[in-house]
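All protein chains of the complex are present and in place, except for one that has been dropped.
After this line comes subunit A, so read on.
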Amino acid sequence: MMQQTGIIQERYHRQVLLKEFGEQGQQRLAEAKVLVLGAGGLGCPALLYLAAAGVGTLGIVDFDTVSISNLHRQVLYGTEDIGQLKVLVAEQKLKAINPDINILTYPAKLDTALCLELFDSYDIILDGTDNFATRYMVNDACVLLQKPLVYGAVSRFEGQVAVFATDKTAVNYRDLFPQPPVEGEVLNCAEAGVLGVLPGIIGSMQANEVIKWITGMGEVLKNQLYTYHALYNQHMTVELSVVEENRKWMPKNEQEFLSTNYEWLCGIGVDAKEIDSKQLEALIAQEKLLVIDVREEGELPAITGVQHLKMPLSGLKEQLHTIDADTVVFICQSGKRSLQAANWLAEINTRINIYSLKGGVLHWKTYKQ
């Protein structure tokens, strides 16, 4: 036993040497329980450093398996791991790095029920997820359950980090961006690309915030948003403040949280029907058809070959109640804004047949040529 304690002390010697950290810091880490959501680009570096530093209990949630396009940034995995569950490979690799810690794996898709079930038994949550639906769900769960959340996100060459604390003056993600963008409005890594080392930097920063939070060293990014640009080494920290009005978008209790469909809020699996140009042409014959262009003033090309109204998306919500027809088709440039418009109208009107033109004006132009 004495010998094992000696080895443990030696393992952490270089950080225990730091007077701000010391044996007390090590003890606090050993007693801490950290839940890492997503074992991807952000989760991998975060997990590596949290495990190496000696966080006593690490929970890992991820339902995905390793694929070859993960490997340029998800540094826990190798070519031989392709096809394996990420949480299981991660557990094995982290155990090899530090056998003294407990690792709990949850190979499941995070939903509202699982948030409520899991978060309570952890001290702090690290968000390394890769989509808005999950991020808003995690944010709301942490606010409801009073759990500190270390947020990190990446896109192309840029990253964001913030700590959402739990006291009354603490901001959360809704204070920054009250409502999620719909699917397609903001491109994800698969669509926009990401430099492999970037999540390495941002995920490591998240691990650093977690370690500071647990040990009480220094200052965390509470009520601040840190942004980093890898191409120019530019960084900026902006101050955030509580926006009371934004809080109305959040579920007020666990019951409301459980019944919130976060994917739907992000326009995933929505009811609005998409039609293609051929179907639109068929609809044009209908008498009470209303076609609405939701692009902003001045956007080209103009829509030809079909009568239409212009209602830019930026002012559409105020005009929704004026829309009256049997059938409405929304059109935009590529079919994403029109889908959002269709969903907005569907929320307040169940009588009208509502459609969004898939592929937008660009598809229509090609079709009509």
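In the analysis below, contacts are C-beta pairs under 8 Å (C-beta built on N, C-alpha and C of every residue); 3 or more make two chains touch, one makes a residue touch a chain; residues count from 1.
Convention: contacts and distances are computed from a predicted model.
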Name check vs UniProt for the chain missing from the figure, options "MoaD/ThiS family protein", "Cell wall polymerase", "3-oxoacyl-[acyl-carrier-protein] synthase II" or "BMP family ABC transporter substrate-binding protein", returns "MoaD/ThiS family protein"
In the whole complex, of A:Glu158, A:Glu254 or A:Glu274, the residue touching the missing chain would be A:Glu158
I'm checking contacts with the chain that's been left out. Which of A:Phe132, A:Tyr262, A:Trp344 or A:Trp364 qualifies?
A:Phe132
Would you indicate which residue among A:Leu18, A:Ile68, A:Val238 or A:Leu362 is in contact with the undisplayed chain?
A:Val238
In the complete complex, which positions of subunit A touch the hidden chain?
38, 40-43, 127-132, 135, 152-156, 158, 160, 176-177, 180-181, 185-189, 192, 194, 199, 225, 227, 229, 236-241, 243, 295-299, 312-314, 337
